[in-house]
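Excluded from the complex is one protein chain; the other protein chains are retained at their positions.
As written, the chain order gives the labels A and B, with residue 1 at the start of each chain.
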Amino acid sequence: MRKTRLIPLILAAVLALTSCAGAGALGTSGRTLVVAIVSNPQMKDAIALSGQFEAANPGVKLKFVSLPENQARAKITASTATEGGEFDVVMISNYEAPQWAANGWLENLQPQIDADPAYDVADFIPSIRDSLSYKNSLYAVPFYGESSFLAYRKDLFEKAGLTMPAKPTWAQIADFAAKLDDKAAGVAGICLRGKPGWGESLAPFNTVLNTFGGQWFDQGWNAKLDSPEFKAAADFYVKLIREHGEVGASSSGFSECGTHYTQGQAAMWYDATVMAGTNEDPESSKVVGKSGYAPAPVERTQSSGWLYTWALAIPKAAKDKDAAWKFMAWMTDKAYVQKVGAAYGWNRVPPGVRNSTYQIPGYQEAAKAYAQPTLDGIADANQQKAMVNPVPYPGIQFLGIPEFQDLGTRVSQQLSAAIAGQISVDDALKQSQEYAQTVGNSYKEAR
Amino acid sequence: MNKKLGPATLTVATWVLAILFVFPLLWMILTAFKQEADAYTDPPKLFFTPTLNQFAGVFERGFLPYLGNSAFVTVVSTVFVLLLGIPAAYALSLAPVKGTSNALGFFLSTKMLPIVAAIIPLYVISQRVQLLDNVWMLIILYTSMNLPLAIWMMRSFFLEVPTEMIEAGRIDGANLPTLLRKIIAPVVAPGIAATALICVIFSWTEFFYSVNLTAARAGTVPVFLVGFITSEGLYWAQLSAAALMASLPVMIVGWIAQNHLVRGLSMGAVK
Partner (left out) sequence: MTSAPFTSTATIPDSAQKRRTSAATTRARSQAVKRRIPLLPALFFVLAVTQLPFLLTVFYSFQSYNLVRPGSQHFVGLQNYADVFSDSTFLVALLNTVILTVVCVLVSLLIGLGLAVLLDRKFLGRGIVRTLLITPFLILPAAGALLWKTTVFDPTYGLLHFVFGTDTDWLSQFPLAAVMAQIIWQWTPFMMLLILAGLQSQSKDVLEAASVDGASRWRTFVSITLPHLSRFLQLATLLGAIYIVNSFDAVFLMTQGGPGTASTNLPYYIYQRAFEGFDIGQSSAMGVIVVILTMIVATFALRLMFRTFSVTGGVK
């Protein structure tokens, strides 16, 4: 019967707890903004600085739901699509923004932007701005932007008597990788992502695919994963990783490759332009100042780099849209860049969004090795320059259709299995073609 | 009894096995009192200057609202389970009618439905009725999640009640509430306590519904822990502190009431 004495005790404790935490559980006061964001380093700096916003806007309280990318995406998408209304501000990418705007799920931000000249929308890099627009209106404001490029170890190239061309091709890169691959010293020729996920291995792979002249669908929504071009690109990518890539390639993503490269275990690394920040950070990198940065390698196209941005948007079902806009403007205006620079140093500034960031002397100094290649990569990232054939979907390293998250993840799992050597490239493509055709058919019917 | 293995040896062996088995847990408790720098060392550090910083850090990250939600959801859903379950268990044991075993079978079979199979409709429904990110949605779901097992367990305890006494009570003209209070309650009280305990454990630790149906306002303690996974890896010391604090309430309740737990479970097996 000890339990009987226990119950009132527990109840008392619970009542005490719920009353002090009551605000969190049952009905929050009117002006609490719920912001759903991805827990990347730059976003964490924003959370840390957000006290300044609350101080400047008394009466508005912020509540952050900060989740790893996959979970954040799942929650934000489910909530926005069903108009769940849990969030006032959501972080989305240029993959979601145009689709969701077309679906009518997002608030048009153009009126707010036009009403505030100091926000200076013309300062955004045009390709980034376009990627978040729908019918000439912005539906999300960019916080951070990136393209892809190639980092290479100048010291190793010199030692091997090699020179990186101004605009390398993939054939040249494969050749360099073979020459620089030094298994005895533990240095891989090149580091490429092999970890499954449409945002992981498929991002670099799709840029390779594009410049090899491949495509996922033709204009009639026929899946083309069995085309010779697709197969050539997949063979090339898988062979390059298997022969001269990093160890544990099938589970290496951006962060794993970052560790390999900064620890001196790879001679080249093709990945997001933000990698430069990691490579040149003396706290985490052993190769500071040893890297050159070349544009994304090409084969049949002028350029091949991707375009990606994390941006803030207001779902249609959001409750407090004025306060939401105020906060978004605070987090994406010019002053914010200065705040981060002052508080944490210039290398922590969110890159790739505003031209003015690249004019700041402090930033130019901190980022001189990679600022220009980054800017060029972002500016050149469009379908006309990066693809051979016209395609029925928007996007470079992704397909701007809702089914791609699912399709891409499943195809990338097949690709990873091929990289791990569990299945052949042909088998991987055969299964992938089936997945893709199912999706293509649904668009054929819809037309 | 055994000549080869002396009792002392067996005792030592039991102790060693037990400590090995819970070692990850003991290590977690130790890590919770470390600085982050002491948490990542090779070889792992056994001696260090303990700190309470990590616990303070957990509270700074807004732990209390989650704890409040968990406590509220757990207690209210357990009360609901008892309110609905006790009459049902009574009906299935002391006053059985035709179809009893069917009803029992039905309750048990719902436990076998994979919860994931209904998560999308649940999401859509809770959105339509404005219960998304709301503690009451979790309360409803946890009640239905625990009810079958609870009915099943409590029924076993009700079967312990001597029927002669109930019949005698009936003849004396006692009505149902009196019967319940005077004759049934004393016998089944420990069983109800054990059942409540099981419900508390399962509600407190439930993860799937909570992670999918809550966001900012109604998140429970397990959801709080997910926030510790980031692109830069985990902060072990702070994670350990959070894990420890999140688990402590059920741990304490479980420790205190472990005898009830054993008895409650064994009844379920025998009856």
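The rule is simple: a contact is a pair of C-beta atoms (placed from the backbone, for glycine too) under 8 Å apart; a residue touches a chain by one contact, two chains touch by 3 or more.
Since the structure is predicted, the reported quantities are computational estimates derived from the model, not experimental observations.
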item	value
Among shown chains, those touching the left-out chain	A, B
Chain not shown: contacting residue from B:67, B:131 or B:147	B:147
Hidden partner interface residues of chain A, rising order	70, 73-74, 77-78, 81-82, 99, 103-104, 195-196, 248, 250-251, 401-403, 405-407, 409-410, 413, 416-417, 420, 422, 431, 434, 438, 442, 446
Touch list for chain B against the chain that is not drawn	1-2, 7, 10-11, 13-15, 17-19, 21-25, 27-28, 31, 39-44, 84-85, 87-88, 90-98, 100-101, 103, 105-122, 124-125, 140-141, 143-144, 147-149, 151, 159, 162-164, 201, 204-205, 207-208, 211-212, 221-222, 225-226, 228-229, 234, 236, 239-240, 242-244, 246-247, 250-251, 254-255, 258, 261-263, 265-266, 268-271
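As a convention for this text, only the chains that are shown with their structure count from here on.
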item	value
Separation of mean Cα positions, chain B and chain A [Å, integer]	39
Residues on chain B engaged by chain A in the complex (per definition of touch)	62, 64-69, 71-72, 75, 123-124, 127, 132-133, 135, 189-190, 193, 196-197, 211, 215-218, 226-227, 229-232, 253, 256-257, 260
In the complex, chain A residues that touch chain B	1-4, 6, 10-11, 13-14, 17-18, 20-26, 28, 34, 36, 39-41, 44, 63, 65-69, 71, 75, 78-79, 82-87, 255
